[in-house]
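In what follows, a structure is listed as structure tokens, so that the remarks can point back to it.
For this view, one protein chain was removed and the others were kept in their places.
Up next, chain A:
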Amino acid sequence: MSLLELDDVKVHFPVKRGVFFDRTVGHVYAVDGVSLSVEAGQTYGLVGESGCGKTTLGRAVLRLVDITSGGVVFDGTDLAALPGEEMRRARRRLQMVFQDPLGSLDPRQNIESILTEGMTAHGIGADAGERRKRILDILAKVGLPANALSRYPHEFSGGQRQRIGIARALVLEPDVIICDEPVSALDVSIQAQVLNLLEELQESMGLTYLVIAHDLAVVRHISDVIGVMYLGSLVEEAPSDLLYAEPRHPYTRALMSAVPVPDPVVEDGRERILLTGDLPSPADPPTGCRFHTRCPWKQETLCATERPALRDVGDGHRVACHYAAEIADGTITRAAGEASPASTPETSPV
């Protein structure tokens, strides 16, 4: 059994209107039926563009937002059904690292106080001495100097702050860490340091990660399994290498072709699938396949009327597309006019 299993999780936010009576006039379908499982010791990467519901899903696992329906089973317990106090205690084993390291650290608490707070709340460590020893141990693990303890968040650089955020999660000895955009606020040279650190920690401490990010290259680098989200639901899920080698869902293909690769030779030679238009509103999602309004492979039948389920197509590869097989073997081709071959190779030396 997997360590963390999500079963048809839905998070709908009501849209209210009116002064006296809070009439609910509709819902924002932020997460609309996501099922996935995360194996112990592995990294599950969740990618998608802004507004696809990936962050909400991560927060729903920790019940930081209310789950409308569905189950979140962690190590045999359904977190969705736990009463408040028990949920609070369960959070020791499920920790989160946030995107904005400065925004998620209290500017008026020094590092020691930030790191101790969680331990006291969960009753870890017999006395202050023991807690301090443990904090120093973790600080060394995340690569911060011991003298950091008496300093405040503003005294650190972005990369160091993210290390503090990671240390805060680690002092509680969690099993699962949910990393919500752990490196997107950092410069690339610092990004690599933090990504390497996350990998080292996973190896030495046997952690399980759920990494939420918009950067497909980052997610591919650290994940064992990747789930691609679009407008509140998973459209494709596969082991990292397989997803890259054989993306089956049109959205995944478009997303991959849009990610710039720092290599002019690759950039000049590749074909871009340009999507037209913007993401539809999650308050008023399209009927049928959520992606059909922008899909270059859209067909006359099914796409606009029936919502495709996530089907297993072998090798742990799941796709939610009616025509995945036909697209893969080339019987269905992309609508004309959508594609633009990459810029013509120019006459540069080398």
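Going forward, a contact is a pair of C-beta atoms (placed from the backbone, for glycine too) under 8 Å apart; a residue touches a chain by one contact, two chains touch by 3 or more; residues count from 1.
Heads up, the rule we're going with is that contacts and distances are computed from a predicted model.
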Complex member absent from the view - protein name from UniProt, among "phosphoenolpyruvate--glycerone phosphotransferase", "ABC transporter ATP-binding protein", "guanylate cyclase" or "histidine kinase": "ABC transporter ATP-binding protein"
Contact residue for the chain not shown (choose from A:25, A:121, A:261 or A:335): A:261
Among A:24, A:120, A:196 or A:333, the residue in touch with the chain that has been omitted: A:196
Chain A residues touching the omitted chain (full complex): 49-50, 157-160, 187-193, 195-196, 199, 214-218, 220-222, 240-241, 244, 254-268, 272, 274-275, 277-279, 340, 342-343, 346, 348-350
